[in-house]
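Sharing a structure, written as structure tokens. Questions coming.
On to chain A.
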Amino acid sequence: MLSIKELNQFYGESHTLWDVSVDISQGSCICLMGRNGVGKTTLLQSIMGLLPIKSGSIEFNGTTISGKAAEVRAKLGIGYVPQGRDIFGQLTVEENLRVGLSVTGRHTRAIPEQIFELFPVLKDMLHRRGGDLSGGQQQQLAIGRALTLNPKILLLDEPTEGIQPNIVQQIGDIIIKLNEEQNITILLVEQKLPFARRVGKNFVIMDRGRNVAQGEMSDLSDKLVQQYLTV
Partner candidate 1 sequence: MTLSSRKNIQILLSLIFIAMLSAGYSAAALADSIEPKTETSVAIVISFEVATASLTAGSYSDREQVIKKLYTVDDERVLPVLQQMLKSKLYYIKKTKQLVFIKKIDGSYKTTSILNNEDAGLFEKNKLKKVKVNNKLRRLLRGYIAQLGLKSTDDAVRKAAVKQLLKNINAETIAVLQVLDKKETNSSIKELVAAGVSIWNLSSNDKATQLASIKALSKSLVPEVKLKLQEIIEDTEDATIKKAAISSLKKIDSKISIFGFLENLVFGLSLGSVLLLIAVGLAITFGVMGVINMAHGELMMLGAYTTFVVQQMLPNHITASIFISIPLAFLVAGAFGVAIERFVIRYLYGRPLETLLATFGISLILQQLVRSVFGPTNQAVQTPAFMSGSLEINSIFAITYNRLYIFIFAIVVLLLLMLILKKTRLGLQVRAVSQNRTMAKAMGVKSEWVDAMTFGLGSGIAGVAGVALSQLTNVGPNLGQAYIIDSFMVVVFGGVGNLLGTFVGAMSLGVFNKFLEPWSGAVLAKILVLVFIILFIQKRPRGLFPKKGRGVED
Partner candidate 2 sequence: AGNTIKVGVLHSLSGTMAISETTLKDTVLMMIEEQNKKGGLLGKKLEAVVVDPASNWPLFAEKARELLQKNKVDVVFGCWTSVSRKSVLPVFEELNGLLFYPVQYEGEESSKNVFYTGAAPNQQAIPAVDYLMNEIGVKRWVLAGTDYVYPRTTNKILEAYLKHKGVKAKDIMINYTPFGHSDWQSIVSDIKKFGSKGKKTAVVSTINGDANVPFYKELGNQGVSAENIPVVAFSVGEEELSGIDTKPLVGHLAAWNYFMSVDNKENAAFIKKWKTFIKDKNRVTNDPMEATYIGFNMWVKAVQKAKTTDVDAVEKAMIGIKTPNLTGGMAEMLPNHHLTKPVLIGEIQEDGQFDVVWETEGLVPGDAWSDHLPGSKDVVSDWVKLKCGNYNTKTKKCSGQNFK
């Protein structure tokens, strides 16, 4: 459903993504891995339309979206959970969730119960400012917020960073659940191998801005790990 072809991206003069191509089919759950600074976040941001790309194309459900603005992509069904969470700090938890609803014209409606089922903390903290939540709480809010858009694909950038173990487990479960029960395609950036192995069905490994390996999770060999994920 999402296919990236020959993507090249620059920060000013510095070439960060080199001819990256990734194909993501409907319903898959892909784990994107790689060392620090290889360009994972950059790739996600390019997909989301938050960074301008130099060349290459991004297709989503058959339409080319590379020229489209981020907000359009969001409405087409790409949900994004950024690294560092990027909560609207001065907005309450409820308002954070409503932002997504407001663009779909459903802003008067109640926030879907499903989100609270997934993240009960959010219900308790509904009227707290987003910025006041602890890191883990914010992470949950960020995922919840992305879900308000009813996305077809969810881009998650290191969602377990700074999260307590039982919630990491939960998030893993939730991702699997979203993927399997609600058929949401997942593109997950993850450093932690155990988690990646548990959640992902497929993997993509990047190195120095290039897509260097991909395959089914079971094919992720120690050799690959050694080669690309070890310092």
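Candidate selection criterion: all candidates are chains of the complex that A comes from, given by their letters.
Rule of thumb we're sticking to: contacts are C-beta pairs under 8 Å (C-beta built on N, C-alpha and C of every residue); 3 or more make two chains touch, one makes a residue touch a chain; residues count from 1.
As the structure is a computational prediction, the values presented were derived from the model and not from experiment.
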Given options 1 or 2, the chain of this complex that touches chain A: 1
Chain A residues touching candidate 1 - in the complex, by the definition given at the top: 48-50, 69-71, 74-75, 80, 82, 86-91, 95, 98-100, 102-104, 107, 129-132, 145-146, 149
